[in-house]
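Note that one protein chain is taken out, while the other chains of the complex remain in position.
So, subunit A:
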Amino acid sequence: MTDIATYNFAYLDEQTKRMIRRAILKGIAVPGYQVPFASREMPMPYGWGTGGVQVTASIIGPEDVLKVIDQGADDTTNAVSIRAFFKKVANVAVTTETAKATIIQTRHRIPEHPLSAGQVLVYQVPIPEPLRFLEPRETETRKMHALEEYGLMHVKLYEDIARHGRIATSYAYPVKVEGRYVMDPSPTPKFDNPKMHRSPALQLFGAGREKRIYAVPPFTEVVSLDFEDHPFEVQTFDQPCALCAAENVYLDEVILDDHGGHMFVCSDTDHCEKRCEQGHRGHLAPETPLALERTEPAQ
């Protein structure tokens, strides 16, 4: 406990946490509405998840179990540092297992393992305003949200079809929450959009630089926008994961060498490792399970 003596529990002071919790409660009360909040300076640069960290810091308690992912992976820089940060300033248990976590802070993925009631998914959001690139004036976009003028959002989808013959937006795909607010689900691949719909977990979104918090309460309607003759569809992959042979999951392309060699593997590392442990084998899987290999000392 000596480590946390110099900091208040979970880094932020209690007054700040109360302010953020008020914003979160308002966000939950009005699903999809962007609540302004007094975002604080955090010991990391903007764009590295300052919004998500502040939300997590405000809701985390000593009993919580935290999981942090970055593009689905538990072992990338951002995920490792944020996990270490909360271990240090809140002394909480951390995990990489989706099912065991009570709070999952995520950058741009929703875990493959279905979330359950009582879990909280905290998203790091760079640009919370879905209309931003169509209408640069904040005064105007807020008015458009207030008056439910969302014709412009379809202009973007129209442009996609006109240029590419289909809706080419593949991430940050706009959704309508509970039949009212159009929301940016943060730059998650649209593959994850259906998972937001009526999810039993609470979903909180924090944008630190833009100073906005929004939320999707459990079991809320989240519908991806589309056209009648060009319905919403998610990405499909024509091959399974090269390591665990999983199908119907989101895959990342990994470059293997300088000669064009590449493989497609699960973006959700926890999901992939679990499947490898269970004995699933993809065509590029090593002889021994990855998880075991990792515990062995390097030569």
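Odds and ends about this structure:
We adopt the following convention: contacts are C-beta pairs under 8 Å (C-beta built on N, C-alpha and C of every residue); 3 or more make two chains touch, one makes a residue touch a chain; residues count from 1.
To be clear about the criterion, contacts and distances are computed from a predicted model.
The unshown chain of the complex is recorded in UniProt as "Phosphonate C-P lyase system protein PhnK", chosen from "ABC transporter permease subunit", "Phosphonate C-P lyase system protein PhnK", "Pyruvate dehydrogenase E1 component subunit beta" or "4-hydroxybenzoyl-CoA reductase". When the full complex is taken into account, the listed residue touching the unshown chain is A:I161, out of A:M44, A:A99 or A:I161. The chain not shown here touches subunit A at positions 134, 143, 147, 149-152, 154-156, 158-159, 161-163, 226-230.
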